[in-house]
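Omission of a single protein chain aside, the complex is shown with its protein chains in their original locations.
Residue numbering begins at 1 within each chain, and the chains themselves are lettered A and B in the order written.
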Amino acid sequence: MAGWIRCGRRVVLGALVPLLALALAGCGITGGEVQSANETFADNAESIWNLFVPIFWLSVVIFVLVQGALIWAVIKFRYRDGDPPPPQLHGNTKVEVAWTIAPAVILAIILVPTITTIADLASEPDEPYTVDVIGHQWWWEFEYEDEGFKTGNVLHVPADQPIHLRMTAADVIHSFYAPQLFGKQDTIPGRTTNIYFTPEEPGEYYGQCYEFCGLQHANMMFRIVVHEPGDFEAWVADQQDGAPDPEPDTLEARGKEVFFQPGAACHACHAIDGAVAEDGTEAVAEVGPNLTNIGERPILGAGALENTPENLHDWIRDPQESKPGNEMPSFSQDAISDEDLEALVAYLSSLQSERADAD
Amino acid sequence: MAAADQHSGHEGHHTTTGISHNKLLMWSFLASDCMFFGSLIMMYMVYRPEMTDLGGLGPNDLLDIPFSSLMTFVLLMSSLAFVLGLSSLQRGNEAGMRIWLTTTALLGLLFLGGESFEYMKFYGEGLSIGENIFGTAYFVTTGFHKIHVGIGVIWLLGIVAMSYRGRVPKERSEMVEIAGLYWHFVDIVWIVIFTFIFLVPYR
Partner (left out) sequence: MAQAVAAREEQLDRWAVIWDWITTSDHKKIGLLYFWTSLAFFFVGGFLALGVRSQLVVPNSAMMSPEVYNQFFTMHALVMIFLALMPMSAAFFNFIIPLQIGARDVAFPRLNSFSYWVYLFGGLLLCSGFLFGAAPDIGWTGYTSLSSSQYTPGMSGDFYVMGLQVLGFSTVAAGLNFFVTIVNMRAPGMSLMRMPAFVWMSLVTFVLILLAFPALAIALFALMMDRNFDTVFFSAADGSVVMWQHLFWIFGHPEVYILILPAFGIISEVLPTFSRKPLFGYSFVVFSGITIAFLGFGVWVHHMFTVGMGPIPNMVFATTTMLIAIPTGVKILNWLATLWGGSIRLTTAMLFAVAFVGMFTIGGISGVMHAAVPIDYWQHDTYFIVAHLHYVLFGGTMFGLIAGIYYWFPKMFGRYMNEAMGKWHFWLTLIGFNLTFFPMHFLGVDGMPRRIYTYPSDFGWELWNLVATIGAYLLGFATLLLVINLIKSIRAGQAAPNDPWDARTLEWTTTSPPQKHNFDRTPQVRARDDFWDQKYNRTGEDAEAEGPEEHIHLPPGSYIPLLVAFGLMLLGAGIIFTLWLSVIGGIILTVGLFAWAFEPND
């Protein structure tokens, strides 16, 4: 008999050590990041995490029992040269019935809170504040139907108020998920899905699309800004007022002209509420995100870039550079000269609601 | 292929269950085919509620139940003819078998003809395969069934042809029996399709 008999128990133990180390390291290091599920700031995400914790510990117990028994058996019942065949035990019905029932019991224990939590998350709260969410390749549209305005990629909601996200998609399936606030639901063309949650703490939260939706699935992020209740109303009022019109003869005013001029024709795809060109053209198109408050968004291109004037410049010049394959064309020097672009960037950056820097 | 791969199905070869390989192959194939049609019909049933209001091109406007009932009857009769053919062969009457199996095949062809007529009629009214969900689901579901019937017809005629050359004696009646399993199955599938696509009212 060959070398396969020799293989010390050291080595077997050696298998567990790295795993355990890895697990411990993991416990220490995960969490606290922008999209971690274990720090929660709304009831919805919290009930998910609260369901997870006991299941996790049960799992740890099962894990330790199984791996422990496995390693123990392998060490204890090793073959030594000359051992006779062990007793040929074929089974033991009692034992087997017992360990059919045991997992069943554990699962029943898991199932009860699972079911109540499902029901909980699906039930519509009283008088929720409703926002429509529409997934596009590859950006998010948020419609405040009652208030009559839209915004893109950054969702604003009030704290301590049940929110109802009424969601669908314009092209392919996406999935809307901000881990610290709520569990995900897909957004599906031709269907409506719902998320209910009550944000508990004002702040800015991260989220992104979680259902593979093509080339730029990776850059389909969004932010959720949770306002103090009072602030939220002010923000809404601001949005309803539309974009501020730039003072005449400023760079921004020039930028607004560029927005409508034939080479750029941004209004062919984008809306800016309240912006009217000299010839009376309005910017109301809905191919791309509504830009009414673009200056106050933290991100550009649904997270492809941070929103800074330089990045905005680069984005308009060549959106395909930072987000290859997205639906917005590039604008060469011929279409928009460097000066015009500077003006355009200045204009867009100025599109902020008055209270934007209150947060 | 079923009847074709006869390597171990030949007479006298011992099998564990006593059922020949070929026959078992056909049974298991039919089980699989059940799921095939099952998926199709399930899909149809899910789309069904959306078929009531399709602007003049829905099932309520197009389906002609008396005509399809007639076709159903034709197909059922073909199964009967088949049974008579098989029992002829089992009694050693090869000529009788040929007559009945030809009849079966002809009834199958009649069914295909009738169904094709219906296709043309629907198409003439404007229902193309891409027109709406009824067109899509109807043509594809019944189309698959027609392909099955077509294969069956070719198979039956093949048996008749072989029989003329004396290659389907009484002792090899199992070969016909297996074709019969297939034929009856296709027939039963039609009954299900007929019930769920044609008979149950669209509301």
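Here is the rule we use: a contact is a pair of C-beta atoms (placed from the backbone, for glycine too) under 8 Å apart; a residue touches a chain by one contact, two chains touch by 3 or more.
Given the structure is predicted, the values throughout are model-derived calculations rather than measurements.
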- Task: Could you tell which one of A:Asn38, A:Thr130, A:Gln261 or A:Gln352 touches the chain left off the display?
- Result: A:Asn38
- Selected from A:Glu143, A:Asp171, A:Glu200 or A:Asp241 as touching the chain missing from the view: A:Asp171
- Task: Just the residue numbers, please: which parts of chain B touch the chain that's not shown?
- Result: 1, 3-8, 10, 15-17, 19, 21, 24-25, 28-29, 31-33, 35-36, 38-40, 43, 46-47, 128-130, 132-133, 135-137, 140, 158
- For chain A, which residues lie in contact with the unshown chain of the complex? 1-5, 7, 11, 14-15, 18-19, 22-23, 26, 29-38, 45, 47-48, 51-52, 55-56, 59, 62-63, 66-67, 69-70, 73-74, 77-79, 83, 85-92, 95-96, 99-100, 103-104, 107, 110-111, 114-115, 117-119, 121-122, 137, 171-173, 175, 177, 179, 182-186, 188-194, 206, 208-219, 303, 324-325
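Criterion: only the chains that are shown with their structure count from here on.
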- Message: How many angstrom lie between the centres of chain A and chain B, each centre taken as the mean Cα position?
- Response: 51
